[in-house]
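If you scroll down you'll find the structure; I have some questions about it.
Only a single protein chain was left out; the remaining protein chains are all shown in position.
Going by the order they are written in, the chains are A and B; count residues from 1 in each one.
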Amino acid sequence: MSAGFGKRLLVVWLALCAITIVSLIVGSLEGRAAHVPNAAITSSAIGIALVKVRIIFREFMEVRHAPVSLCRLTDAWVLLTAVSLLGVYFLGMAFRMDAG
Amino acid sequence: MMNAAGAGSPQHGVDVRPVSKHSEKSEAYVPGQPDMWAFVLFESFLFTGYFLVYMVCRTQSPELFLRSQAELDLRIGTFNTLVLLTSSWTMARCVKAAREGSFPSASTNAFLTMLFGFVFLVSKVSEWAQEIRKGFGFSSNEFFSFYYFLTAIHFLHLLIGFVVLGVVVHQLSSPARRSQELIETGATYWHTIDFLWVIIFSLLYVMR
Partner (left out) sequence: MIGSVAEPEPEARAGSLLRRIVWHWCHDPKRELWFAWWMMVVFYNLYGLLFFVVARVQPPPDPGWDVPTVVQWFTDHHLGVLSGFAIIFLVTGFIVPTNALLAYSMRRMSVSRAFAYSYLIIYSLAAVPGMLLTCIALTVGSIRPDRDPALIHWLYDFAFMAFDGTMGVFLIGSLVWMAAVLLDENRVFPKWFGYLNLCNALTEVVVAPAWIFKRGAFAWDGEIAWWINMVVFVIYTIVFISLLRRMIEREDFGTGPLPNLPTDDADAEARDPSGSMAMAR
């Protein structure tokens, strides 16, 4: 394997693993027994996940080298998923709080 | 098997696509069959649908979901994620090696991908066994219904992934067969298993 490619893939993998460890830390914050919804943790969790997904698309799945239409499609899906999941979460939480 | 739709692609693995050593200089290309990308995007939208239903149900009973989520082990989830990320790495290395003609290296990476996939499989099954022993089954409560559903449907995709990896290994094993397009198509499928898990992990294990 040519050194250039091998190195880039290695760096990407290490970065993804590091980001995963960050998720582990974020998910363990304030104790698992808190049993309280936490918007900051949720937003970070979902945000981090979708950053990882985009990296996987661009680097591992080679969307970086793909025609623009594929780049746009995958980015659009990532954005749609992030916005809809967070949107449902915040709306759902707000509705619950109003209901008491 | 799985020839390109419409075009008369070569039966034997000579890839005439202009790919240079430095990817920045090559033309834009779609890795693998565009057909597989259509599948990947369709499944992704489908899973987004499942995730949204989960999220709606979660916001309606947050205490139940949080209490039940505490029964899951975040470290196992993290381990699963790291294993799949590593399998994606070896799969990407396999594709690059095959593209450069280093087929022994590509084969090794393909087998490593299978190995990591198998580690995930064993880990997931033992996690399920552990939860069941603690008394949490598919119909225990709403959270666990979603937990088993999302992990099981993902697991099913993983099993199909082993078939796909089998095709990739078969392609790599003989000079008569090596179709770069098929190898990339298989890789595209495998990475999908990985990124879907990344989201499932954040929704089931991490979020509050």
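Basically, contacts are C-beta pairs under 8 Å (C-beta built on N, C-alpha and C of every residue); 3 or more make two chains touch, one makes a residue touch a chain.
Keep in mind the model is a prediction, meaning the values are calculated, not measured.
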Fill in: Chains on display which the left-out chain touches in the complete complex
B
Fill in: Contact residue for the chain not shown (choose from B:49, B:101 or B:166)
B:49
Discussion item. Can you say which of B:36, B:95 or B:169 touches the chain missing from this structure?
Written reply: B:36
Item to complete: Just the residue numbers, please: which parts of chain B touch the chain that's not shown?
Response: 1-9, 16-18, 33-36, 38-39, 42-43, 46, 49-50, 53, 57, 138-139, 142, 145-146, 149, 153, 156-157, 160, 181
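Everything that follows uses one rule, which is that only the chains that are shown with their structure count from here on.
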Worksheet entry | Sites on chain B touched by chain A in the complex | 21-23, 26, 28-31, 37, 41, 44-45, 48, 51-52, 55-56, 58-60, 62-63, 66-67, 70, 74-75, 78, 81-82, 85-86, 88-89, 91-93, 95-97, 100, 102, 105, 187-188, 191, 194-195, 198-199, 201-203, 205-208
Fill in: chain A residues within the chain B interface of the complex
1-2, 4-6, 9-10, 12-13, 16-17, 20-21, 23-24, 26-28, 32-38, 41-42, 45-46, 48-50, 52-53, 56-57, 59-62, 64-68, 70, 73-74, 77, 80-81, 84-85, 88-89, 91-93, 95-96
